[in-house]
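One chain of protein is taken out of this complex; the other chains stay put.
Letters A and B name the chains as they come in the text, with residue numbers starting at 1 for each one.
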Amino acid sequence: MDYFFVALFVGMAFALVGGGLAISYLVAPNRPNKVKSQPYECGEHTVGPSWVHFNVGYYLFALLFLVFDVEAAFLYPWALVFREFGLIALFEVGIFIVILLFALVYAWKKGVLEWV
Amino acid sequence: MNLSGANIDFTLLLPEISLAICGFAILLLGVTKRGKDFGFGLGLFGLIAALAFTVQQWGTLETGFFGMVTKDGFSSLYNIIFLLAGIISLLIAQTYLRAKKIDKPEYYALVLFSILGMMVMASSYDLIIIFIGLEIMSIPLYVLAGFHRFNPKSNEAGIKYFIIGAFASGFLLYGIALVYGAGATTDLRLIAANYHSMAQQAPLLLYAGVALILIGFGFKVGAVPFHMWAPDVYQGAPTPVTAFFSVGPKAAGFAALMRILDFGFDSMDEIQSVLWILAVLTMAVGNILALFQDNIKRMLAYSSIAHAGYILVALTVGGEGAVASGLYYLLGYTFFNLGAFAILTILDTRDGTDSRFSELTGMASRHPFLATLLAIFMFSLAGFPPTAGFFGKLYIFSGAVEGGFIWLAIIGVMTSFVSVYYYLRVVVACFFTKADHPFQQVAMNPYLALALIITAVGALGLGLFPSSWIDLSRQAFASFL
Partner (left out) sequence: MNTVLPLIVLFPLVGFLINFLLAGKLSRKLVGIIGSGTVLISFLLSIKAFLDLTALPADARIISDTLYNWMAVEGFSVDVSFLLDPLSAIMILVVTGVGFLIHVYSIGYMAHDEGVGRFFAYLNLFMFSMLTLVLASNFLLMFVGWEGVGLCSYLLIGFWFERDSATEAGKKAFVVNRIGDFGFLLGMFIIFWNVGSLDFQTVTALAPSAFAIGGTVITAATLLLFLGATGKSAQIPLYVWLPDAMEGPTPVSALIHAATMVTAGVYMLARSSALFVMAPTTMMVVAVIGAATALFAATIALFQNDIKRVLAYSTVSQLGYMFMACGVAAFGAGVFHLMTHAFFKALLFLGAGSVIHGMSDEQDMRKMGGLKKYMPVTFITMLIATLAISGLPGISGFFSKDEILWQAFSSDLGHPALWFIGMITALLTTFYMFRLIFMTFFGKERMDEKTKSHLHESPKVMTIPLIVLAILSIAGGWIGIPKLFFGATNFFEHWLEPVFAPAQRILHSSEAHHAASTEWGLMAITVTLSLGAFALALRFYLKKPETVTRLRESFPGVHRLLYGKYFIDEIYDRLIIRPLHFFSIFLWKIVDVLLIDGLINGGAFLVGGVSRVMRYAQSGRLTSYVTVFTVGVALITGVMLLLGYSIGN
């Protein structure tokens, strides 16, 4: 009996979704024209294709920012338990920061920080 | 917090640390003018150092870092598999990268980081650490798949792998969260100890969680229906990367699955029926779809899916013997699959090649040794005695029969006989097909030769003297019981 209800629910779910789509497909008038088919951009006329490429530099900056952003977030809980753990905690967070610094140095030398 | 259980012992992590140091050194040297050429050497050095440390750790059982890191026989054996895969794929990579003019130091660093992630995955009882390891492994892999930056197919491979990989990781993490919800712990040892009370209190959370975890790793090992990325990614990625892909992440996925399913959730017997279906699907779909491929890389992609299916059989059966057989198979698979890919890489270093079957014609008369080695690897993949592939399958399927999974064994044997056909096509193309144009000469060098020797010795040695290796895998499994 339990399974019957499960099956019933599954069936109903499918029927509901499928039925809705089917009804809209059957009932809705479908009269596309050029204007309607255009992408909607806040009522403005579209200029050029909507698939423009953004400068990859944005992403690189964002990534670098994210890395150090998360680092900062990570340092708060670390600060909370710092007293308990003592020197070893200092050492470990040192490794953590040095690794991130490596990343910064690498990115810097690769020219990521220079805007092209 | 009680610091006495911390056991912060950095020697425990020496293999991982050596990989990390070498990886960073490669990256930092790589941005200097003169340091670009150190990538290969430093990478190899890092891997060999890590291998040495791992071998040294063999036989110990130590837990450290608040129980987050565990080094036991199991992790050691897996780490050896990862490192071997890394070394072999590195040996074959340089020639290829140079030929394709993409020899950048980042390649070696990425391989090192990826292996570091795998090692982390294999060395922990904690789901969170396993997940972190998985991400450390995966992110470099996404980049590696797209490493051939100016080749659209390689780009496509990278993007596809990344998107589906991220998708799968999401499921995995969600599964871990559900399991945590059921038992308020992510430590597999605690889960194993309190399994029954957890199953009583929150069965739905627990079962859904395990299902999602299974899916997450099912993606990594290429189990059907989470396999569809594999052919495209294998075909598109640079060949040495594909070689690494076909072994490393797969083994890592199985390492995690074995720890989770055969230790943490060992008492969850119902999972067997799900694994049974996955194993059958994976073997059948992998083998059948491999039958009529024109591209060898694509064929090997489906074949690697099928091989994951065999190991899933071992996982389905469960228990010491079966899991040890899976481990043994993985070890053998590392050798013979990498060997096959090594030869494919060597062939692909030539210009204008696309790993098609037709490109193999006439190879036997031009390069008899290479062709013979390829035949050996193919026979091993097909499971011919006396190769490692034969014993692996024998061990897995006889384990399945012993465990009462007779149908699983029959289906497995049948599908593996189907597989003979497509592996044989490679041999036929090499040896028994008239060449309409002369075979384009390939250049050998000591690194390639070394990679071939290691893989060939491994594939045959594991088959001729399987005893000690089987013992090794049994010890490895026993170490976490």
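Convention: contacts are C-beta pairs under 8 Å (C-beta built on N, C-alpha and C of every residue); 3 or more make two chains touch, one makes a residue touch a chain.
In this text, all values refer to a predicted model and were calculated from it rather than measured experimentally.
Asks: From the list B:Leu77, B:Ala199, B:Val241 or B:Ile296, pick the residue that touches the absent chain.
Replies: B:Ala199
Asks: Using the definition of touch stated at the top, determine which of B:Ile191, B:Met258 or B:Leu289 touches the missing chain.
Replies: Of the candidates B:Ile191, B:Met258 or B:Leu289, B:Leu289 is in touch with the missing chain.
Asks: Can you list, in ascending order, the chain B residues touching the missing chain?
Replies: 160, 163-164, 167-168, 171, 199, 203-204, 206-208, 210-212, 214-215, 218-219, 224-226, 228-229, 232, 270-271, 273-274, 278, 285, 288-289, 291-292, 321, 324, 368, 372, 379, 384-386, 391, 394-395, 397-398, 401-402, 409-410, 413-414, 417, 420-421, 424, 428, 431-434, 465-467, 470, 474
Keep this in mind: only the chains that are shown with their structure count from here on.
Asks: Give the list of chain B residues in touch with chain A in this complex.
Replies: 1, 3, 8, 20, 24, 27-28, 31-32
Asks: In their complex, what parts of chain A are in touch with chain B?
Replies: Within the complex, chain A touches chain B at residues 81, 84-85, 88, 99, 102, 105-106, 109-110.
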